[in-house]
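All protein chains but one are shown at their positions in the complex.
Chain lettering (A, B, C, D and E) follows the sequence in which the chains are written, and residue indices restart at 1 in each chain.
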């Protein structure tokens, strides 16, 4: 039986912290779905469109040679998508205590909606413990890019959007 | 002497987690005032109007048979309202560490404004530890309603607003 | 109906932080029982005997003029004592996040043992947020006493045990 | 390829909280090893011997019909045992923030010792969030047993040790 | 060699909590730069303009007689400003666990951008542990001003903006 895990997020944009979790999950599960759930009410609140974010996920997976992970998107609820796709495991990365509480609440809500769904938490590598998409966006606003934070593929997309390093 | 406690919040909408706290507080105090403080600067930031929220509080209290609690609203500061009404005790529910820090700051500010006012914290029942008004609103956006989260009365109001379960 | 709350602890020795909670609780409840529960398996692990600790509680309550609080002790479980005495409310002070988690677990265990028992948490005054019995004991070991930490009554008992300030 | 996860702990004694984690892990992995690592320097610090604890694990797994989990013990380091047994995944339950920090440190140390080893965290069911072996031991000291905390098998072992409910 | 530390923030407006940190830092360092970094993308999101906030910092430093601290502003990144000014130390105040995690991430990002930069954290005085600029703004919205929260200089600026105490 093929074991699939889903790794949901907004990935605006995907960082090396996300990719570290994906890479490690891809060694435990047969397939990892990197999924963007687009809440219709939050449309337009992200820096990159869903299509751009999916493209950066796919470009980054190719760049790092992670071949059992794919990108996906849905406008529905995570648990309903998982039911349709027969996926039973959610993977989440935990960096800090504030993550922990928010993610626990989400995991409990998801379990309430479907008791067969299980959330597994992986700890973020200490090299990425400070890293988030918002840090990447904030620095990009100053045209600061850092090869420890993002793939070359994402770097090029950010330069297209914000301009090159001075 | 009649002992009254006030339970302030935005209740947008009231959940079974809130009602569990109200019900337990109503067994310790003679009267519980469930109060919405409408910050004039945040007008229009809520999903439901003050009137709709008061109505859902009152409908839910009736539905659960909690008869020594009433709804109230004010545009002033919590402590000034309490002074006018001669109420000395604030009740707050605590779910998690992040609640704890925010509520502690609020309690300290209130004590600064009036040293006779005391805040008592009750722990949220573990069945509701993940539950918040924003979870209810988020799920309602997908027409997902769950009888473990809200009263029938609130359920009907949500269906009126968002449409019935598919 | 007389409303009684119980404030359990080991009080080894009682500090001004404990007494601040007792004083504030004594304004909300008709009577406060300051109670030491002596776990038989931990006998001999405290600096002061149960009798000495009860004496310091009583001496401190007198010194501060808190006349609706009394000291008590039991070798049984807290909830069983409360059932015998028809007490329904436990008061606990919270200083910090670590307190919060421990006290929440205790409150949940107590609720499991008797669902009618309610724990109310009060926040420790910021002047005492660092203060604990173990800080008092540690400093006393160096003959450092501080009138911001303990009553005169407890000060005298500590001097008898450890010797006077140099 | 058979996928095995290890669930390490001291299990003094095993609780329904532990068994909930084991049961849920047993649905994601082909096999779960419930393992006691006996630090030679802490010998004699537990209430039950390693043999008794293994027996209570095995009796509880049988009672709950979890048939792809087994008990094991070792005096070596967790990661060295996993290398010998070709196990790559550690499962841990998280209840609270304090768990989180301790378990994160342990996971980082284990990753340092062997970079191929991955720790997956599952959140404890809210029904068991207050529950720990020490709570069970503490209550048993008062001959208080509760069917929500332990299996019948463990109940019988506790009664043999501490005596029957009054 | 003159030792300079920078104390960055939005200071909207500066509070006595900020000034307590500045005063204590001014006793350890030869000079303290109180700096507002204006993220171009967040322009217009503050209650007071950069000029008004700088004025309130300078007025408050004069009022409290702190003469080795000055106000500054920049539209660039903090670490780039520090490189230009040859400043190596950032001072931050910590009030609570939530501060701690956010500030740690920021400190790690800054260290990533320039490994020679060091962030030193000071604990907020317990008298100010609840205090933040947003508490001051919230209360000012109700024309509530409190001499324990702000300098007279800031008080006058708030009254000009919001009107006098009733």
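By definition in this document, a contact is a pair of C-beta atoms (placed from the backbone, for glycine too) under 8 Å apart; a residue touches a chain by one contact, two chains touch by 3 or more.
Here the structure is a predicted model, which means the values were calculated and not measured.
Participant: Specify the shown partners of the omitted chain in the complete complex.
Facilitator: A, C, D, E
Participant: Which residue from C:64, C:96 or C:159 sits in contact with the chain not drawn here?
Facilitator: C:96
Participant: Among A:15, A:60 or A:129, exactly one should touch the missing chain; which is it?
Facilitator: A:129
Participant: Touching the absent chain: which residues on chain C qualify?
Facilitator: Listed in rising order, the touching residues are 96-98, 129-130, 132, 135, 138-139, 141-142, 144, 146, 148.
Participant: Taking the full complex into account, what residues of chain D touch the chain not shown?
Facilitator: Missing-chain contacts on chain D: residues 39-41, 76-77, 80, 97-98, 101, 104-106, 108-109, 112-113.
Participant: Which positions on chain A touch the chain that was left off?
Facilitator: Counting only chain A, the missing chain is touched by 97, 126-127, 129-130.
Note that in this section only the chains that are shown with their structure count from here on.
Participant: With chain centres defined as C-alpha means, what is the inter-centre distance between chain A and chain E in Å?
Facilitator: That gives a centre separation of 34 Å.
Participant: If you average the CA atoms of chain B and of chain D, how many Å lie between those two points?
Facilitator: Centre-to-centre distance between chain B and chain D: 39 Å.
Participant: Residues of chain A that contact two or more other chains, please.
Facilitator: In chain A, the residues touching two or more other chains are 97-98, 101, 104, 108.
Participant: Spell out all pairs of chains that touch, sorted by label.
Facilitator: A-B, A-D, A-E, B-C, B-D, B-E, C-D, C-E
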